[in-house]
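Shown here: the complex without one of its protein chains, the others still in place.
To keep things simple, chains are lettered A, B and C as they appear, and every chain counts its residues starting from 1.
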Amino acid sequence: MIANNLFGACLPTFGNCADRYCLSGYGGGGSTMEEMLDLALQVPGLDGLELVGNWHVNDDNIHTVARMFRDRGKAICMLTPDLWTQAKWGRGSLASPDAATRQMAVDEVKKVMDWAAELGCPFVDVWPGQDGFDYCFQADYTESWKWLREGLVACAGHNDRVRILVEYKLKEPRTHCFVNSAAKSLLLLEGLEQVGVLLDIGHALAAGENVAEAVALLASYGKLDYLHLNDNYRSWDDDMMVGAVHLVEYLELAYWLKRVGYGGWLTLDIFPYREDGVRAAIQCREWMEAFFAAVDRVGMEAFSAAIRTADATQATALVRQALGFSSSPVAR
Amino acid sequence: MIANNLFGACLPTFGNCADRYCLSGYGGGGSTMEEMLDLALQVPGLDGLELVGNWHVNDDNIHTVARMFRDRGKAICMLTPDLWTQAKWGRGSLASPDAATRQMAVDEVKKVMDWAAELGCPFVDVWPGQDGFDYCFQADYTESWKWLREGLVACAGHNDRVRILVEYKLKEPRTHCFVNSAAKSLLLLEGLEQVGVLLDIGHALAAGENVAEAVALLASYGKLDYLHLNDNYRSWDDDMMVGAVHLVEYLELAYWLKRVGYGGWLTLDIFPYREDGVRAAIQCREWMEAFFAAVDRVGMEAFSAAIRTADATQATALVRQALGFSSSPVAR
Amino acid sequence: MIANNLFGACLPTFGNCADRYCLSGYGGGGSTMEEMLDLALQVPGLDGLELVGNWHVNDDNIHTVARMFRDRGKAICMLTPDLWTQAKWGRGSLASPDAATRQMAVDEVKKVMDWAAELGCPFVDVWPGQDGFDYCFQADYTESWKWLREGLVACAGHNDRVRILVEYKLKEPRTHCFVNSAAKSLLLLEGLEQVGVLLDIGHALAAGENVAEAVALLASYGKLDYLHLNDNYRSWDDDMMVGAVHLVEYLELAYWLKRVGYGGWLTLDIFPYREDGVRAAIQCREWMEAFFAAVDRVGMEAFSAAIRTADATQATALVRQALGFSSSPVAR
Partner (left out) sequence: MIANNLFGACLPTFGNCADRYCLSGYGGGGSTMEEMLDLALQVPGLDGLELVGNWHVNDDNIHTVARMFRDRGKAICMLTPDLWTQAKWGRGSLASPDAATRQMAVDEVKKVMDWAAELGCPFVDVWPGQDGFDYCFQADYTESWKWLREGLVACAGHNDRVRILVEYKLKEPRTHCFVNSAAKSLLLLEGLEQVGVLLDIGHALAAGENVAEAVALLASYGKLDYLHLNDNYRSWDDDMMVGAVHLVEYLELAYWLKRVGYGGWLTLDIFPYREDGVRAAIQCREWMEAFFAAVDRVGMEAFSAAIRTADATQATALVRQALGFSSSPVAR
């Protein structure tokens, strides 16, 4: 747990992270699912892990997987259909210009929904990362938008024991992804009650969003369902440790999570390429605890008062105080 | 006219442009409205001009202004309420944390709508540039969003001879503006039929949008009402001449404007700080003509075919051909 | 003082800040130099102020200015030649394509050097903000570079009681400034012992630099002469209060300032458009004190040890500890 929230991590946090230059990975971490899971046990307070369909779960191993997690007392907090790791998805999944590929993507999501239901996992993360374009004159924006919507509608009611969430991202693996912001996600899901949104903090940062504003917006539409935590330098999804860069933004995030009454999962989606995954996960958790504690130190009402008067000078004084520094009174 | 579109310009194109360092302006252009208007006459094919309420139009001069434009055969294509040039709007207009300021903003918009109706101007541009925040913990995102919506609802039906358009922008004069993307504009205006969107190409570029995608999205929601043309380097609203930077994007824009059947205004919103405004406006118009001609050279169907197969290699070959270069056949 | 450094501010911190939309300013602050100076007195620990040549100082008022500062016990820490607020500099100063303008710029710098000497001010800040370009095919990069160098050489030895510093910036008021990074500044000044560098932290952030790395680089070439403090969101020179955004970077800055033994001025260059200048300056100073205190809390050696092993997990644990949060031991 972190404050009142469940604490999760993507399983590959404890594996060997690769990038396009070092395809064999920077080393460290476990190789098998069981090894990664055992490393995860070393992280205090970890409640659950995310898995990827096919990659981690399939028809043959599903009972083994269920037992593996049950034995270790960990939940499977998310099962993600693999719509991006194979060449067949290279030009899109739910919004592929090829109708057969679109159908394949819908089938994949449905299959994973059923696996999730069987594993007692409440969420399925639809990340349409390959649905987008790289070049001008490469995408039919109007049709693609319809296809995305149709695909989600087709999946939405398939299994009422799991909720589909859409995860938005500005770019990567495409230079432009279609579903790239909180507002665009809400627009896409207008009237589609059964589908929610997964807010990845790093994706929001890279999309130029203020993360607290994204939280407030999604919550006001009833679609703040799940959070991915990580940090970056805003120009790319660096998937760094929490606490690496955006301390003020994370502090404001903690305030807004409390204010909108979020009580769901806080799940790490980091790529500790050159770091030990267990140590990195521990650091992330301690930072999140620190942010919530810092808000408590000042109190919700003190921040709310500064916000009501849009007083930036008072706001920054409170941030400093929240971080444990003595502050002279601001008033003159 | 530019192709099938009306061609406009903001009046200050022909004035003296200032920035925060050179507050007295870089020189050139006219000083009075009449001088600026007379300069505008030198731009071939210019159909109309945008004015700003109070700044250019007020209760006392409205008949003079009407005659001034009538005499010169130019339309007033847009009247923009001044919600940003005075200190009183510094912390917001329609979404100010101060209720009295919000009411003042609504009154201002309504007053300008009536002026517009009287001047035969069909559009009023609500640009909530001061509605946003600079610092974390400075804005109540949830309330601000409601206030914005309420303000627009209050104004929407005020005068049915003019249509309000919302102009979005990522930042400036605030470091963060609330209405910052095409998708967020559509979300804000959900179900509000009487209010449309003004797409400023430079704002879309600075917001990280693909402009053609923004056009397609707005058109599919029936809210592609009006366009502002300019260019920039994407990190700031540089308000440069059309043709300065984004040739491929502008070419794709021309294709999509034709495809969605846009037939409205193409209005320059440039700040020719160090350039002659008349010459700059002429260049912009020639670039727009060139982009439409380039699409015609290849033909809509050729581009559509490349798009249908998401074939980037073919797309780039067509772009080169559209620009008048001979291209070897792409097929192998 | 801030830790062992002198603490300064640009005089307009206490004036009325304007931008290109609100040219008359957002209100507040003093109007006359004396009013601004008296407001500055309210900031505890302020040692000096920066003035701009012509704007604040001229042949007629120089003795009055000297007395005004003497009477209030404040130093003039910097005198900046005005090479940017008038239309005549719009196409460049030291690197203008016009030879007469280049000579005018050299004369301006020399005149201000003499004024500075007379006022007992040790530094003259040459900020070639108008020296750059907006469009492709607008600048002769090779010639401009030579002109910049020649201009600096011409000024360098003019008055040995003052040291010229070059202040770099990526952009604004031009979309591209020639002297845009720490490395390019050093390259420009190669072998020119008499000229140093002014590091504006916001300029470094907007240029995509890591500020601590810029400090280390400039110091290793003996040209870390003076610092401007402010903060921004990296895409523009927002001139916000210290502590607004980049806490980790400022903490690392404090470590490196101590490590390279910097003992010069820390001068605010903020634009508190919508804030009270006095309160804003006080907040900035308290943040700087907090950063130095935070480094002391952990100790230089602890940070140095993490750096020696490039251990990011340990580094982030130390950052958290420096900010006053209890941290579990990192070791496993």
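We take it that a contact is a pair of C-beta atoms (placed from the backbone, for glycine too) under 8 Å apart; a residue touches a chain by one contact, two chains touch by 3 or more.
Keep in mind it's a predicted model, so treat the numbers as computed, not measured.
From the set B:Met241, B:Leu257 or B:Ile307, the residue in touch with the chain omitted from the display is B:Met241, counting the whole complex. Looking at C:Gly120, C:Gly157, C:Gly208 or C:Gly222, the residue that reaches the missing chain in the full complex is C:Gly208.
Screening B:Lys88, B:Lys258 or B:Arg320 for touch with the missing chain picks out B:Arg320.
Interface with the hidden chain, as seen from chain C, comprises residues 91-92, 97, 133-142, 145, 170, 176, 181, 183-184, 186-187, 190, 207-208, 210, 212-213, 216-217, 219-220, 248-249, 251-252, 255-256, 260, 303, 306-312, 315-316, 318-319.
Contacts to the hidden chain, counted on chain B, fall at residues 42, 234, 241, 243-245, 247-248, 274-276, 278-280, 282-283, 286-287, 290, 293-294, 312-313, 316-317, 319-320, 323-325, 327-328, 330, 332. For chain A, the residues touching the absent chain in the complete assembly are 18-27, 84-87, 89-91, 129, 134-136, 171-173, 175, 232-233, 235-236, 238, 240-241, 244, 271, 273-274.
As a convention for this text, only the chains that are shown with their structure count from here on.
Note on chain placement: the centre of chain A and the centre of chain C lie 39 Å apart, centres being C-alpha means.
Looking at chain A, one finds that residues 248, 312, 316, 319 touch two or more other chains.
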